[in-house]
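One chain of protein is taken out of this complex; the other chains stay put.
After this line comes chain A, so read on.
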């Protein structure tokens, strides 16, 4: 076992970005996850982002069949998976072609030369072999015949077919990268032992190839120096690596436990939200009731039924699914029952870019229903805080008796990062409005004086028998009412109920500066990019007073929003859409002069492009 590190001199780096790319069958997701988990265990801060093709079985070697996994590790705070990479591991020509642009000039590319066959080069639409035509002269290219070396390593292992042998070449690559970045392969060997318990030949093969890659790199003169990244200074505690979607699911588990309610999920599969369903169905032992419904409408309506019957009910989806849920969401708003709708945003409109990220469902979430139908809208901003905002969404829906839309997006939902584990017992209390003691003159639409939340009477409770429905309600009895003034009153009180949520959410705070020349404004999943860019720019000469205001609470907005904005000369709202949050701000604060930076490419913001944009704004 390769447990001891080599005696090579290591150059110490603060952070490094590595991207593993290959054919969708090459196991790049596993390779990337293993590297990032190992680094996290070692104590680095990390951020990762997987990127896979929309097609499940794209033809091998094709440009659109490339699967990638990017990991950013550091001894410093890491907020995003990063944009430009220090090391690209390309298992085939298509991977190289589609990812070369992301490699910093002068930096390293490792390729599997065995994959650079005539056929593969053609599939990648190369006119000539890039390994031979000098087109890579600006990079340090390390050519390794990984497939042959893997075959050679495994020639004596019994019981392996050819396919399994070639498939383990990703471990050869991983072994090399472990050596280069001074990481032990032990964690991954442990992983094999657990994962393939019943297949000793697979454990043996993978371990052998991983170690072979490790030793190969050590002895290979082509890698003249290796790097090390010290552990990061992170708050003390117990950590684990968590993906945004898992964190979202776990936030609901914690909330249900805290609230003493059973959790019901009604959902229909859709990328990139399905993993929340996949996660929650595992937890029947916590009493989770998860129904994979016949469509999104049944997903949300079954949740409404479960909520009526007293469960903490949620439904999860992505843009097109939210469109289908619109009518039912209006019903939930009207009957004033708790319900959380999670929308993991992807590129739209219509089916759009299903595997890419965007923030363009904001207006749909705010207004995409018939009639005046305000709901609470909140957004998570990192893979780890998906946990907190799922918990918060559950708390808000139960305490305010109104649906909550929780927005995340493909970028944070699929990305992973260290999560300082939060125990449900340390989370804030969750009250609910369930009634049990009947009193004379009880009405289904009796409201709490402070929150305006109505009380929640659950079937099975004697004496509270009552009817709800989508028709307008009499303000007191809850019976059907067409009285014009009553409709207006009810419309206003439903809006006021949402407005009053302002009294229960934290004030908006700024990072870096509280006043200055430029306030960068963002919301949701762009936090990491904006934070990194503003931090970097503030550290540059001449640009020291840039603030960042990042929103998690969107409807209602924090009370002090205007106040925070008033302390800056210029405000720029950055979003991965065509200016939806800026529109909301303009509706709320009509004197604001907002600048906008919008990107609608299905891609996250790059730190470089943001910093460049902010500079321009400051100079102008």
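Heads up, the rule we're going with is that a contact is a pair of C-beta atoms (placed from the backbone, for glycine too) under 8 Å apart; a residue touches a chain by one contact, two chains touch by 3 or more; residues count from 1.
Simple rule for what comes next: contacts and distances are computed from a predicted model.
**Q** Using the UniProt record as the reference, specify the protein name of the hidden chain from among "Binding-protein-dependent transport systems inner membrane component", "2-oxoacid:ferredoxin oxidoreductase subunit beta", "Carbohydrate ABC transporter permease" or "Helical backbone metal receptor".
**A** Listed in its UniProt record, the absent chain's protein name reads "2-oxoacid:ferredoxin oxidoreductase subunit beta".
**Q** Among A:289, A:443 or A:615, exactly one should touch the missing chain; which is it?
**A** Counting the whole complex, the residue in contact with the absent chain is A:289.
**Q** Hey, which of A:111, A:259 or A:306 is the one touching the hidden chain?
**A** In the full complex, the listed residue that touches the missing chain is A:306.
**Q** Looking at A:165, A:205, A:328 or A:452, which makes contact with the chain not pictured?
**A** A:328
**Q** Among A:160, A:226 or A:424, choose the residue that contacts the chain missing from this document, as touch is defined above.
**A** Reading the full complex, the residue touching the unseen chain is A:424.
**Q** Where does chain A touch the missing chain, residue by residue?
**A** 37, 40-41, 43, 231, 234-241, 250, 253-254, 257, 262, 264, 266, 283-287, 289, 291, 293-295, 297-298, 301-311, 313, 327-328, 331, 335, 420-425, 458-471, 479-480
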